[in-house]
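I am attaching a structure below and will ask some questions about it afterwards.
Of the protein chains in this complex, one is absent; all others appear in place.
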């Protein structure tokens, strides 16, 4: 029985991949993502020990590109390449954790509201309404300002402001799943709430959550860079947004130090775009209507 | 012959008038509900702002003086000023009545009433945000329609690609790049501010426009993509519909089918989303105004954040949220005009 279920899941996964492969933009996104994840994981190997040191940096401040420092150095004399490499750690960490919070809460509340309905459901809708109406980024900035500067603050701020979107999506999907006849059957066979939710609703909601997750990591990374740029991040972490902020502070704009401004921005664009493309590709596989429409 | 078998549907005069009266009631209920919902949201925002800035950090004075040397006496002084020695309910009541009188207290860094500061900076932001929303909506919708109609073509793929890329660009970074290229390097546009000193009379209008180009382009670039994507997918949905086939079967040209049938239907979800997404534009404005030293509310917000100037940040938080609530309300009221199906 269990083996059968697994075989079916494996087949589904194989079909998913065959379909996903058709989307070239999605493949491109996947490759870019893999590169960034690899870079982030290998950061300590790829860069010298003193790469992030302000006290004994590898170079002198604000050097232009050279053989030793292909993208020059920052205001403390650290290699820009190393800054970008370490920045990918910060960005991906914030992206994943913020998304995790958002998805976990969103999925939990979405399924509960969709499954039980009633006043709990309408309360959830009210609360999400309320979150959606407040400019979530302003709320996030205010939260971050109040909680003090740290990476955790940024993660919490992003997570707290983005879960309502997920919750709404999951609730709608839960309602759709529960309208299917086999849920009725599972209930008739004596399946309790927990059984129905975990064995029937969750597996069917997961795909849509997966697409949402991918899209959300992208926007979380974008938000993180913005917060960092606004000076709300931990001043000691070399996030890409913070690097851009530092560049602006030392007047890289007026003195045209392109190597200080361009690379972190391009890194952000690449990562966010990659997540967006992957998310859209997943969405396309799940909902073929979006992908192939009558011409 | 078959006529007798056909049920004509004459609605008796009486029934008609009854329906009219209940229609009026329905309309009142619809608008009442929407208005009430907005007021509830506004109250929730005020409540949030109160607790967010007072309760979470434990003590706003400590937050305010975060990381700066302040004497105990100064702290006590601040506490009294903010009425923190009084019970919470009383504090909230005075806060609420203050907000309703548009009194957000005095700014910490400018030593002036927040309301006055907001009044001074309101117009530049309305100008910048308003113009950019109009331009992005026009551009996004137009391109979205074209992309959907030629869906799968080279133009569609290029446009979608550009839109997705711009969507992934941090607005502050794009602003900096534009400054480097068009202000520092080419010198075509001023790097910052809203007007040059010493320009008088009618000359001020072209001067203002000159200053506005780069901020406007930045804001439009990061905002229009959303409108494009929404319009595109919405129109793609409509294009598969049966009534489009009917319209084509009637012998209408494609252009007319699109303009008269597909677009009006596709606009419905799009318009709502444009209004709902305004919160996003507001935040974009904060960054863009900061980058370009545009003397608006966004820049004010940024300066309030860096102090942190709590009364100012609080006031702007409520103002921004209220603006989005208002826009949502307008969308709700506008929707029935566009879509007869939800007409109350």
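Every chain is named by a letter (A and B) in the order it is written, and numbering of its residues begins at 1.
We take it that a contact is a pair of C-beta atoms (placed from the backbone, for glycine too) under 8 Å apart; a residue touches a chain by one contact, two chains touch by 3 or more.
In the analysis below, contacts and distances are computed from a predicted model.
J.: If you look up the hidden chain in UniProt, what protein name do you find among "ABC transporter ATP-binding protein", "Peptidase family M1", "Ferrous iron transport protein B" or "Phenylacetic acid degradation protein"?
T.: The correct option from "ABC transporter ATP-binding protein", "Peptidase family M1", "Ferrous iron transport protein B" or "Phenylacetic acid degradation protein" is "ABC transporter ATP-binding protein", the UniProt name of the unshown chain.
J.: Of B:165, B:192 or B:241, which sits in contact with the chain we cannot see?
T.: Answer from the full complex: B:241 touches the omitted chain.
J.: For the chain left off this view, which of B:87, B:198 or B:251 is in contact with it?
T.: Of these options, the touching residue for the absent chain is B:251.
J.: Hey, which of B:72, B:154 or B:186 is the one touching the hidden chain?
T.: Of all options in B:72, B:154 or B:186, contact with the hidden chain holds for B:154.
J.: Touching the left-out chain: which of B:107, B:191 or B:265?
T.: Checking each option in B:107, B:191 or B:265, the one touching the absent chain turns out to be B:265.
J.: At which residues does subunit B meet the chain that is not included here?
T.: Interface residues of subunit B facing the absent chain: 1-3, 5-10, 152-154, 157, 241-243, 245-253, 261, 264-265, 268, 338-341.
The working rule: only the chains that are shown with their structure count from here on.
J.: Taking the touch rule as given, give the residues of subunit A at its contact with subunit B in the complex, in rising order.
T.: Its residues touching subunit B are 25, 129-130, 132-139, 141-143, 145-148, 218, 222, 225-226, 229-232, 241, 244, 247-248, 253-254, 256, 258, 261-262, 264-265, 268-269, 272-273, 276-277, 280, 289-290, 293-295.
J.: With touch defined as at the start, can you tell me which subunit B residues reach subunit A in the complex?
T.: Residues of subunit B touching subunit A: 37, 41, 44-45, 48-49, 52-53, 56-57, 63, 66, 151-152, 161, 164-165, 167-174, 176-177, 179-180, 184-185, 191, 233, 236, 239-240, 276, 279-280, 282-283, 286-287, 290, 301-302, 305-306, 308, 313, 316-317, 320-321, 324-325, 328.
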